[in-house]
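Rather than the whole complex, this shows some of its chains in their spots.
In this document, chain identifiers A and B correspond to the written order of the chains, with residue numbering beginning at 1 in each.
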Amino acid sequence: MQMTLAELASSLELTLIGDGDIQVSGLNTLKDAQPGDVSFLANPSYQSQLADSQASAVIVAASQADLVQGAALVSANPYLSFAQASQLFNDRPQVSSGVHPSAVVAASAVIADNVSVAANAVIGEHCQIGAGCEIGAGSVIGDHCVIGADCQLNPNVTLYHNVVLGDRVTVHSGTVIGGDGFGFAPDQGKWHKICQLGGVRIGSDVEIGSNTSIDRGALGDTVIEDDVIIDNLVQVAHNVRIGQGSALAGCAGIAGSTTLGKYCTVAGGAGIAGHLDIADGVHIAAMTLISKSITEKGAYASGTAQMPMNEWRRSATRFRQLDSMAKRLQQLEKSHKGEA
Amino acid sequence: MQMTLAELASSLELTLIGDGDIQVSGLNTLKDAQPGDVSFLANPSYQSQLADSQASAVIVAASQADLVQGAALVSANPYLSFAQASQLFNDRPQVSSGVHPSAVVAASAVIADNVSVAANAVIGEHCQIGAGCEIGAGSVIGDHCVIGADCQLNPNVTLYHNVVLGDRVTVHSGTVIGGDGFGFAPDQGKWHKICQLGGVRIGSDVEIGSNTSIDRGALGDTVIEDDVIIDNLVQVAHNVRIGQGSALAGCAGIAGSTTLGKYCTVAGGAGIAGHLDIADGVHIAAMTLISKSITEKGAYASGTAQMPMNEWRRSATRFRQLDSMAKRLQQLEKSHKGEA
């Protein structure tokens, strides 16, 4: 992929300050860029790297354009422009459309035009696969799934039956959508399974990372709204609803029947207990446990900060004595007042 | 699936208060039920929803039967009755028995009657698969595995060699049973692998969620007793033993050689360190770390509760000063006594 800076600027609708005839062929960080690379400055803490960068051009905000050594591509949102540039330089191997002879596609499945079904993929009865979809090698799609247009299922994805994906949904390898929710009624030392009768409904423009599990609903569906992004190794339990535009980072987990609002972010390893309502615009810090509903937008955290082990041990020991410390403090305050 | 309330009551052995000729065809929550649906009340906090529910019938305890608008199905354990009803209304697609032509089954494997081996499944040498089992598409079963009757392995499950499952074991997609335990002897900056010579033994009536990992034993087996339920993305390390009737929720992890007692519950994201003994009847709270053995039944927790971020930062800062605070408190108490 080779283009001139003039072509790139035009493509990204950016203002070019510099020589439009320069050829560029890749993207890189300010630090690692070589001549021929385009770079970007989105995080101000990297501004000092502008001076030494070998990049042929840098995507920057107008206010930083004159700090750029080479050409500047001026953007109102450099990070967004970088994302758009990454699409242009994407070298992901193209797949050819058609059903690989080793794939097993049920006779009742309806496969639209221009779909690629890779080797050893399996598609169940009565599925509908929209135009432009890629179904990766070894992926298995259960009966009665409906997949919209331009979805990308990477290799070894599993969809159970009655899973619905909108358009432009990307699912990474190892991810399982529609497995049974964890529902059992205890009785006399036995767990009696509650059949999970709902499905999973996923909106459009959703991306789901690798080895993530999204369970089907017990009654009614698990729902992921449009524009949601989910990272790797994330647990989404039955009947969870994730609001539009929210983001869940790696190893996060949401327990059953919890509703996460719109435009929320859940950082890595955070957990949300079941049957909660989380308002729109809530940001949950890494490895935080949320065990009560949140009605106000804002940032929330739990846990403690990292310490050298021997110092941590002392604090952890005192944590166990905290209630006693609090009472003794009250006692001293009372005595002190008594004296005063 | 359509039946009369009289048939349903008879099937579930419940007392019907209402018109036995009413036709019902599904289950739903009190809130979402429509006429024709059966609902249930197990959690008292939903009692207020009885008044407005459109359900044709509600499974309830005797004490709440007169609050039901439609018909009441009186149960000594409404949640258990609901679980049983979910079996009746289960619409999971039926699989046909037989070995799909694309499956690869070793000549030495012994497959009982009425087994379904789906597309592209692979079954190794000397395996025994019991009657009524389903082996999902793309699942791989290593050599010398023994699988009891009526097990359900969903698509893309992996069993390594020498894994034994009892009867009525369900394993969800992406789950790996029998991978090598994490055993290495360090020497001069290298990790020397300890071959994992044991296997995995899983009892009967066990359910294991999706993308869960259960490692084989280093010496001797990793053991999961009867009636255990395990959720998604759970880590069970080598030589762990999980006692009968215990439940592990999503993202929980148990490190090597730890024994979890019978009828324990481990909530989501909780972790148990290695080489510990956890007594019967222990309940571990969400995202708790257990690093010492537990000899008494009861509930245990670690961590701190959620707070708005700016308040949390202040508490977290003070946590680092806790030992100093405790000493200063003691000093004040001493001074105070000296004065008194």
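Keep in mind that, in the parts below, contacts are C-beta pairs under 8 Å (C-beta built on N, C-alpha and C of every residue); 3 or more make two chains touch, one makes a residue touch a chain.
This one's a predicted model, so the numbers in the text were calculated from it and none came from an experiment.
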(message) Assuming all chains share one sequence, and 2 are in place here, what does the full complex add up to?
(response) 3
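Here is the rule we use: only the chains that are shown with their structure count from here on.
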(request) Write the angle of the rotation needed to overlay chain A on chain B, where the fit uses Cα atoms and the result is rounded to the nearest 5°. (result) 120
(request) Going by the contact rule at the top, pick out the chain B residues touching chain A in the complex. (result) 26-29, 32, 77, 79-80, 82-84, 86-87, 89-93, 100, 102, 118-120, 136-138, 154-156, 170, 172-174, 205, 207, 209-211, 227, 229, 231-233, 244-245, 247, 249-251, 263, 268-269, 286-287, 303-310, 312-313, 316-317, 319-320, 322-323, 325-326, 329, 332-333, 336, 340
(message) List the residues on chain A that touch chain B in their complex, please.
(response) 102, 104, 120, 122, 124-125, 138, 140, 142-144, 156, 158, 160-161, 174-176, 179-180, 182-185, 187, 189-197, 211-213, 215, 218-220, 233, 235, 237, 251, 253, 255, 269, 271, 273, 283, 285, 287-292, 294, 298-305, 307, 311, 314-315, 317-319, 321-322, 325, 328-329, 332, 335-336
